[in-house]
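Note that one protein chain of the assembly has been removed; the remaining protein chains are unaltered in position.
This part shows chain A:
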């Protein structure tokens, strides 16, 4: 049992919304785990300072999934109705994406929120104050659905890489198991968001540029979202929280070290995962920020994937010639 990555292909071959949702349900049931069983009778033995910092952040980050999931569920169904006559295939895709967000993503992320919160308190960190919980539940803003899918895929990549790093570097078995278990869920979620974005482009609901713009925005060296709270210029958010903009660094309590954020293998894995995401969703190969920038700018002139690929190759070739 795997995630259905070619949703448009399946729908064109005769699958219905119901068929796709049954596959989602089976996969969900196959992969479910219990937080109570994961914690049953276990204690923290050697939680380190980096474990506590990772838990402080993860417990807060997971709070923001609920408003994002509600937004995707509500906006997906609304848009599906709007385009039902003009683009029934795209409408089906949106129903599939909205149902997954409402049912499985929210349910699975609830396990993450509860597990990280519980473990954080076991590590002796104060529970998150009610006001802060409420703030993190602020309504997620409406946006272009394909861009939100790519945004969420990038957020899942951040979570995957960060949780994998926390699991690998922890000396505590329970900390390892919780981060590792949740990391495996986030890998699946990233795959779902990639599949939905791909299907929205293939069904003509959105152009390729909407995928590339968000990926570019995520990793651009000067001000990209992946640099979060360390960016020089921050836009003030009203009514909602982007958790990556709240990351504590330097001298703050529970600060994350650079090795857990923007340096070395952790950062390299984040970037290579975003390039892989772009390839899966658009079929356009990018291997560097410069490639992605060329693809994005080319997509503002054309929606033809072959022409965008040519622009990437041409630009990379010209840059290589200049470097010689």
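The rule is short, and it goes like this: a residue touches a chain if its C-beta (ideal position, glycine included) is under 8 Å from a C-beta of that chain, and two chains touch if they have at least 3 such contacts; residues count from 1.
By definition in this document, contacts and distances are computed from a predicted model.
Within the choices "Carrier domain-containing protein", "Purine-binding chemotaxis protein CheW", "Sarcosine oxidase subunit alpha" or "ABC transporter permease", the name that UniProt assigns to the complex's undisplayed chain is "Carrier domain-containing protein". Only one residue from A:33, A:254 or A:297 touches the chain missing from this view: A:297. Screening A:214, A:256 or A:312 for touch with the missing chain picks out A:214. Screening A:9, A:223, A:239 or A:317 for touch with the missing chain picks out A:223.
For chain A, the residues in touch with the chain missing from this view are 141-144, 147, 209, 213-214, 216-217, 220-223, 231-236, 294, 296-298, 300-301, 315, 318.
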